[in-house]
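Only a single protein chain was left out; the remaining protein chains are all shown in position.
Labels A, B and C are assigned to the chains in the order they are written; within every chain, residues are numbered from 1.
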Amino acid sequence: MQFLSDNAAGVTRKIMDAVVEASQGTSFPYGADLETKRAEEMLRRVFECDLSAWLVATGTAANGLALGAATTACGAIFCHERAHVMCDECGAPEMFTGGSKLVGVAGKRGKVSVAALNERLAILKAAPGRHPRPSVLSLAQANEFGAVYTVSEMAALAARAHAEDMIVHLDGARFANAVVAFDKAPAELSWKAGVDIMSFGVSKNGGMACEAVIFFDQKLAREFHLQRKRAGHSIAKGRFLGAQMRAYLDQGHWLESAARANRQAARLAAGLAKTPGARLPWAPESNLVFAIINRRLDQMLRESGGQYYEWPHDGLGCSLTPDEVFVRFATSFATTADEVDRFIAIARARSPARAPRHVKWRENRASA
Amino acid sequence: MQFLSDNAAGVTRKIMDAVVEASQGTSFPYGADLETKRAEEMLRRVFECDLSAWLVATGTAANGLALGAATTACGAIFCHERAHVMCDECGAPEMFTGGSKLVGVAGKRGKVSVAALNERLAILKAAPGRHPRPSVLSLAQANEFGAVYTVSEMAALAARAHAEDMIVHLDGARFANAVVAFDKAPAELSWKAGVDIMSFGVSKNGGMACEAVIFFDQKLAREFHLQRKRAGHSIAKGRFLGAQMRAYLDQGHWLESAARANRQAARLAAGLAKTPGARLPWAPESNLVFAIINRRLDQMLRESGGQYYEWPHDGLGCSLTPDEVFVRFATSFATTADEVDRFIAIARARSPARAPRHVKWRENRASA
Amino acid sequence: MQFLSDNAAGVTRKIMDAVVEASQGTSFPYGADLETKRAEEMLRRVFECDLSAWLVATGTAANGLALGAATTACGAIFCHERAHVMCDECGAPEMFTGGSKLVGVAGKRGKVSVAALNERLAILKAAPGRHPRPSVLSLAQANEFGAVYTVSEMAALAARAHAEDMIVHLDGARFANAVVAFDKAPAELSWKAGVDIMSFGVSKNGGMACEAVIFFDQKLAREFHLQRKRAGHSIAKGRFLGAQMRAYLDQGHWLESAARANRQAARLAAGLAKTPGARLPWAPESNLVFAIINRRLDQMLRESGGQYYEWPHDGLGCSLTPDEVFVRFATSFATTADEVDRFIAIARARSPARAPRHVKWRENRASA
Partner (left out) sequence: MQFLSDNAAGVTRKIMDAVVEASQGTSFPYGADLETKRAEEMLRRVFECDLSAWLVATGTAANGLALGAATTACGAIFCHERAHVMCDECGAPEMFTGGSKLVGVAGKRGKVSVAALNERLAILKAAPGRHPRPSVLSLAQANEFGAVYTVSEMAALAARAHAEDMIVHLDGARFANAVVAFDKAPAELSWKAGVDIMSFGVSKNGGMACEAVIFFDQKLAREFHLQRKRAGHSIAKGRFLGAQMRAYLDQGHWLESAARANRQAARLAAGLAKTPGARLPWAPESNLVFAIINRRLDQMLRESGGQYYEWPHDGLGCSLTPDEVFVRFATSFATTADEVDRFIAIARARSPARAPRHVKWRENRASA
């Protein structure tokens, strides 16, 4: 009953086999290998367009490098005020851009609203010499709160950004979960909706350590081989990234894994919705389920072996009583229906009487 | 009737004379001159303590360098969400710190509230591996909204910061105005209230181009001579900074200049408060007056030669009707009672009937 | 007959097995897993001391992060003028330190000489306000030219650096090869010789993608968890780094792999030394062999399937005739005696008569 993080899961058999296979023999280092070439080719097929793709080992690197390619230090990056790039990367975007400013934009369920974006833009544009230049709009699909942008929402936001001569970046650490949620072609949810550059995740969806930075606007990639290298993100034995990506994309493996995760998230949400002492602030659209549960229930679940994080709820518009906690459940390719059912069954049993003593998520340095 | 900015005023006679006097003869460059030594000595007397002081030419440099000395790139700087370091320096703090994160804290009239600070601290501390380390609290005295912190307010904020092992920085671009407002010793409003490092302004209060970075905590200055040099802020003919500072501090000249500015601000505010079509969101405590005025009045004032900026009012809790604008008036040592009285007299005359066509502050690249 | 790079080799069976084993089940992300804990514990045993160790995926990251922990942007890093950190990391040290200056020091075979170090130090110290502060001495063991520092050489250099209050960094991307070369305890070649912080390599010696930043001086690690995270070098599924390191260190596996590489390098060097048309500028001490060979021989070797890089020889004191090329051969755990012998046999056969047309190392983007 592990719902801590999709990063807490292991690696799919198929991806692991590809890595083992890649471990034999000789190949050119630093991404000049055949596995990497094949992975790049597959990305072009999956996205149905020409593109420039670069493999790295972490999502923070993918986002940081993408933003660093999209803006100079004098630019401002607009993102949701609770976005991963804003809150969970310890200043990586600032490092990779040489110190550009991240501007938080409000919006429900972690989604940037056009109105709030306009408001923020107006302020920066009002004093052009005192503010950085608006240069990037960064959206996450699916986002940190389990929500997805519809194609038309994305297109509207991208159009607004492009009208300001801004670049549109997509944090696709959980892009597979969004593709599955909509059953749309990847192209529809990315470049056709106005995305110029994206981080495309593998790690959270059954990979070992692999993400791609994908440039639909290939002009932006002009110095990227240097930017990746000087950040220490050019992996010597690059074939291991190539192998992961190749297996991931092969025959829809990535979508199967994401579908499994989304399915269990929906099952978990449905169960919690009917559980006394638990309520859902919103319906999950991908593989993350948020719930407001009372402390007794929380305590009982943890004592029964449930693993999940308490989560900050500032800026989300949820009001909790002192008896309640805000929690996050993440499912992955490895989550089973049985695991979910056992968890829900325990949740529905009577809760114990003594005072709660739950372990907060902050109590170890792990994160999500 | 110029109320655009204290930066739009010239230089006091006394300071100009000192600069001219300093222009003769030979002296050691890069701050090794006698004028600079004397200025440093005078700062020690004014602040009644040992300290390490470094002269630079701009307020943005003073703040940026001070913050760069106070934190590494992995630190977070807490400041008011509308602070000068947050909104008006085009990312200078990010540049000088190598990309640390500025965290906006709410609070009325531009003053950081302890409650809001605690809330923000709690969020960062909740996820230590994902967030930068809380490292600096930056306050402005007087601040961008004409308000001042009382000694006990400052001490409480500083104590909170020190309890978290944070450095307390004071943006004193308008420190003279605060000292005059309270009639307190500079020491009371700075190191005795817990300030570790401050930017001490001359330029806005009748100087030409001079500010000091003052280290009360001299450990923080260990590399400052290098930090200033590599930022291009070590002036070759340093005597001209020394001469300005020396004249500024000599025989209370700085406080006289600030007193004149504060006095005219109060006069202007009193006049506006009684003017139909104008209202004050708060009483001014230093040399900045904010007002909400109707568009007709605004138009008439501008057509009659009044110069002042329209100002963004987001996050300040003011509600305006569509017929109103939010404006800022800045007074300086050079503002005269006559100038204020003429302005108020015009404001009280009947306003014209045709549609307003005022010039917004954004329409030139000047700022404040 | 692949001698391009130790990075062109695959992964040892033992390390691959550990990775596969680690791919099952759930674990805490971002280095809070048990594999990582065990790896850290093993490093303490191998180095016979308490230490703080952090796993990352690349050597450039390990060096960059280590240097970033060792100096501020106002510091100067002294290293050999042909060191990897100087010439092969595309400015990574500059990025990770926020722009500190690398100062090249001369010395034979890529080894920093004390005399040359003293000369450089004297220049920087002569003008303290115009130069960065000497802050780090970075040595490589074994270095890019196949040479090793004796314990007393290292101790002398470290003592000189410490006398200047500088930190001593060791680039140990090929540390295993040096340990094997001397048959000394790792502790003797590191902290006992004055090293404060080191990059400890796995990748080049049969790993997949793993290096450790090791702090013998643990004060320097104060912010390292943040520095690693904001650089995107905190791997979500950290167990895969832990598993590699654990298997690498287990029962001397690392030393066996390095011994195999060194042995084949010696075999190759011995063979080349006796080959007409080839000469060695120096005897190899680790797994890198440099040779000066005539163009005909070079062409024939490449046409016969030999793979190796032409290498820049500036600053190495080698003089070549126009008919000669400077080349590098790298051996690895996977190099076989048979492969070496076949290569030497070809080299000793008669060379062809027509004009050479060899492929230069620069002709693909791969590097070493």
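Basically, a residue touches a chain if its C-beta (ideal position, glycine included) is under 8 Å from a C-beta of that chain, and two chains touch if they have at least 3 such contacts.
Predicted model, so just to flag it, every value in this text is computed and none were measured.
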{"item": "Among B:G232, B:G252 or B:P276, the residue in touch with the chain that has been omitted", "value": "B:G232"}
{"item": "Residue ranges of chain A at the interface with the undisplayed chain", "value": "30, 72-74, 98-99, 128-130, 132-133, 223, 225-227, 229-230, 234"}
{"item": "Missing-chain contacts mapped onto chain C", "value": "73-74, 87-91, 94-95, 97-102, 119, 123, 125-132, 312, 314, 360-362, 365-367"}
{"item": "Contact footprint on chain B, counting only the chain that is left out", "value": "2, 4-5, 7-11, 16, 19-20, 22-32, 56-65, 89-92, 94-96, 203-204, 208-209, 225-226, 229-237, 240, 307, 334, 364-368"}
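Rule of thumb we're sticking to: only the chains that are shown with their structure count from here on.
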{"item": "Whole-Å separation of chain centres (CA-atom averages), chain A against chain B", "value": "40"}
{"item": "Distance between chain centroids, defined by C-alpha means - chain B, chain C (Å)", "value": "51"}
{"item": "Shared interface positions of chain A, touching two or more other chains", "value": "89-91, 94-95, 365-367"}
